[in-house]
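One structure, as structure tokens, below. Some questions next.
Shown here: the complex without one of its protein chains, the others still in place.
Note that the chains take the letters A and B in the order they are written out, and that residue 1 is the start of every chain.
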Amino acid sequence: MSDAVTPLLEVGNLKVNFHTPTGIVRAVRGLSFSLGRERLGIVGESGSGKSMTGRAILDLIPYPGEVLADRMLFRGEDLQTMPKAARRKLRGRRISMVMQDPKFSLNPVMTVGDQIAEAYRVHHRANAREARERTLAMLEAVQIREPERVYALYPHEVSGGMGQRVMIAMMLIAEPDILIADEPTSALDVTVQLQVLKILDDLVTSRGMGLIFISHDLHLVQSFCDRVIVMYGGKAMETMPALELADPSAMSRRHPYTLGLLGCLPELSNPKAKLSTLTRDPEWLA
Amino acid sequence: MARSSAPVTGPATVTSGPGPGRLARWGKMLSRELTTVAITMFGLLAITFLIARVIPIDPVLAVVGDNARPDVYEAARLALGLDKPLWQQFAIYVGKVFTGDLGTSILTAQPVISDIKRVFPATLELATLGTLVGITFGIPLGVLAAVKQGRWPDQLARFIGLFGYSIPIFWLGLMGLLLFYAKLGWVSGPGRISIAYQDFVTPVTGVILLDAAMQGEWDAFWNALSHLVLPSAVLGMFSLAYISRMTRSFMIAELQQQYVIAARVKGMSEARVIWRHALRNALVPLTTVIALSYANLLEGSVLTETIFAWPGLGRYITNGLLNADMNAVLGGTLVVGAIFIGVNLFADILGRIFDPRTR
Partner (left out) sequence: MGNWTAYLTTDAPASRRQARLGQAWRQWLTLKQNPLAIAGLVIVMSLLLIAAFAPFIAPFDPLAQNLDQRLMPPSAVNLFGTDSLGRDIFSRIVYGARVTLFIVLLVVVSVGPLGLLIGATSGYLGGWVDRALMRLTDVFLAFPRLVLALAFVAALGPGLENAVIAIAFTAWPPYARVARAETLVIRNADYIAAVRLQGASAWRIVLRHIIPMCLPSLIVRTTLDMAGIILTAAGLGFLGLGAQPPMPEWGAMISAGREQIFDQWWVATFPGLAICVVALGFNLLGDGLRDVMDAK
């Protein structure tokens, strides 16, 4: 899929440690992957370090966390030696992130339009009018019908689905190369989920971005992504093309944890009397 | 993988918005607030009325003098309505207060209401400047303390907070006079303005700084300012302690919110994230805090004005106290209480305006 020689993002042996009073919490323990202009899914149960991976790439690990990696390259540029200010300039402009819950991820005292326009103006020289026009265009791009009206609404005045579309508009308006979508639809109800995913998908495809799609829903990832990383306890259990997940003949090659995740999901066509519980082997984390 | 690219036309739902609903909401909110204010005002009046009734001083003797003949005494008693049942007396009292009749001061032989009108601007000047000091230093300090939790700005804020809550204000004023006026000579001493300048400024608003500036009397202006600096700094210290402490805790709560992370993801500078996004949200509860601190400074001025011989409402009340001038004391109490209630109402409404969710 990748059209350039250097991948968009290369991560080697990424570690995120939290130094807490009760000891070191190792949220991510040696994750490696590379991303081209493709859709990469990251799946895992709660607490497996998915969000921390995304935030480490953006240099947004909160205190008292630390990020260690052998390699972290954005288009061949070393992120680790880059000054803080330069990394901030990358945020939003080059690498962006759509967050889980639009209700809490939008500033409640600013109109949604102003929040989007602001994201444009940090990275582009533009006066207020230009920024406003860009914003309205972006609102249209996420299929909001009355952009003029929605521009002036406050976050509490929009529904969850619309909030998430605003969020997508806000994170894409500066036209980043990479978008990290951290469970972008898990706070929405099912029908809205599909609409929002569709919009996200179209924008990512038409702009040729690289997408890191984080989810705990293996089936969703399987249908939405090109490649999938299965994470457990901060480590990658395995990485595989998404198509293989739907391929029964490839099942013998699957990691037991992946099989467990697949088994956890009830299927309408093949209902089980009892759902198997996930088995976890401490060996996996060795 | 096949993907259709037909646009999804999701319904752009709006859960609530501007419109006629807002007017009704505001109407309801206002009427509720005003009911609360009315009840509190009623309580205030009841308490001052009861205090006036339990005083061992005979109000009739205060009018007619100690050696009045019994018939004069009786006539005065009737004139004061003291023969009527208590609730009627209370009704009369409330009626009088609402027409602005707070009785006559024994000390000045003037109606209390006109005395208060005369002295109030001095207190207003002091409390306003004190609050300004508290806001300009307290908010940045509180924000820094929240951002640098556990580091020196936080320790400084903690230190100031603890001392602000532990120092007697009148003592701090005395120490300030001792150091900055007597020893260092940086500021002027007690009083609002030196006698030499007193006649240069004609009271118009009653706020000396404004009057002097409007009349172009700049020497008088600077003189008045050098008198004002110390007392307002002393008051401001308390406002600062309170405001910085509350700012810190509101900001800590805001900085943990998801929208702060989202702002950082957008690439906003840390300064903008803190001062524009987080602080703007913290300002909603802070308006109430600032209003409360303003009202508290009106009270703090009672002691401060005594130290600095500041001719304001606080000193008027304490003078009344020391001279058994009950009308002056209760009138002053009533006015301070009413301002308290008014400021709280104002803060409530302002907070609602700052918060689009309740607007």
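Everything that follows uses one rule, which is that a contact is a pair of C-beta atoms (placed from the backbone, for glycine too) under 8 Å apart; a residue touches a chain by one contact, two chains touch by 3 or more.
Predicted model, so just to flag it, every value in this text is computed and none were measured.
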item: Among B:P121, B:P231, B:P285 or B:G337, the residue in touch with the chain that has been omitted; value: B:G337
item: Where the unshown chain meets chain B, residue by residue; value: 36, 39-40, 43-44, 47-48, 51-52, 54-56, 162-163, 165-171, 174-175, 177-178, 182, 295-296, 298-300, 302-303, 306-307, 317-318, 320-322, 324, 326, 329-330, 332-333, 336-337, 340-341, 344
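The working rule: only the chains that are shown with their structure count from here on.
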item: Distance between chain centroids, defined by C-alpha means - chain A, chain B (Å); value: 50
item: Chain A residues within the chain B interface of the complex; value: 58, 60, 88-93, 96-97, 99-101, 104-110, 118-119, 122-123, 143-146, 150, 153-154, 156-159, 161-162, 165, 167, 170-171, 174, 192, 194-196, 198-199, 201-202, 205, 223, 226, 242-243
item: Complex interface listing, chain B residues touching chain A; value: 1, 3, 5, 7-10, 12-17, 257-259, 261-270, 277, 280-281, 284, 354-357
